[in-house]
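FYI, not all chains are in this one, though none of them got moved.
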């Protein structure tokens, strides 16, 4: 069976340490650790933002025709959250959903929940590390429709969990129109995600995707049409889903599994499972 | 073989009564029946429109950030035809094809041929019944690119039959750019159609699709490259075509058949045919 596609091979073990993130002890030690962790996350984001601005400044100097674009999207902003909110607001707006409204919505959501910003940072690192065609962080931030679709999805997912469903669905629709990436607002997606090329990706309402997952274009995480309720795939940490793979139903793809390009998967795929083609 | 995808199972028999709609007796009884039928269709459309406005009003009250969008697209309009014409005009316009021109074109076509409006009503009901992720009629009307692409296609098809081919093709091109749905203006499509997710659907010039058909994303109804003239698939009433299925050539997919996700189909598929995977 074929391996997946464009991406550099990734060993799931590398990522194990950071993947079980949903359990938090409530005692004081944990609180202190959380504060330290929050500060560390802030520092990491600030460092990354500094690097992104340096990249953009270098490119603006080398290419005056692009400088206006780089200043408006990156260099005029004081933080990563502001830059992304501005960029998404201008990308996803329409004549009936104004850029100023969307900008406000993105900025408020990003600044009210730091975990979104942290996930953005992890996604940027994922693209830079795993995609050999990614030449800089700013390249990913500005140009990767998969990256941008994921960031916008995180905001629509937040709105969905706040029972602001009609707004979440309107945003969902804009993402699908503009990026040809269709992620239901209810789908739960981890961090360190790479949607490479991204066109045609469809992810259903009850799908769950772990951390550090790579998904190529034309991938479907869909339903079988026979079930209601929880009816979509669960993708473990560190998986790699090849181009055009179609995974249907409430099946589990174990951590670190690779799903070959063009596969149709209807049953569980075990953790650490390696397909035959990988051996050759 | 895999079943199709996201959609709720649909029994073609349920739809049988309404599917053979193209034969009309010409005598007086038929004319009277047609008048009654037209009045009934008007009443159904009016009822649906009332419900859509009620949904939009409820959402506008709950979510002020979305109210402007809901008023401009739904609540300020006096009929379903006007709302759709406005929404499509603003979605499909470009700097060289103005929204006012498209709005005029859509409105004139919808109001001159009530059968288009009736098909729209059937499509809205199809999405609401068959797609578990569809939470309201207004959700489908505003946000489903498959629904919107089909409505715009009906207008381009009408133009094509009026030998206004260049305009039909310009519209075709805008639909393909904006929704990533590529339906040739000459293709004949029934009513009660659900294009779910819709990205990447390609439907060729001589394809024919019956009533109450569901088609998932990435589906191709194409040619084999060996034939000219009538060279594309014919899809019977009530079929379900799974995600990524590729059906090529002038083949018949019988009424009620299901075509599995990812299939490549080059020969006729019989009516009521059930694929093995369905048995399990």
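Letters A and B mark the chains in the order given here, with residues in each chain numbered from 1 onward.
The working rule: a residue touches a chain if its C-beta (ideal position, glycine included) is under 8 Å from a C-beta of that chain, and two chains touch if they have at least 3 such contacts.
Computed from a predicted structure; not experimentally measured.
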The full assembly in this file, of which 2 identical chains are displayed, is built from a number of copies equal to 6
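The working rule: only the chains that are shown with their structure count from here on.
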Sites on chain A touched by chain B in the complex: 94-97, 101, 105, 164-167, 169-170, 172-173, 176-177, 180, 182, 184, 199-200, 202, 204-205, 218, 220, 222-226, 228, 231, 244, 246, 248, 262, 264, 266
Show me the residue ranges of chain B that touch chain A in the complex, using the header's touch definition. 2-9, 59, 62-63, 65-66, 68-70, 72-73, 87, 90-91, 93, 99, 132-133, 135, 139, 142-145, 178-180, 197, 199-200, 216-218, 240, 243-244, 260-262, 277
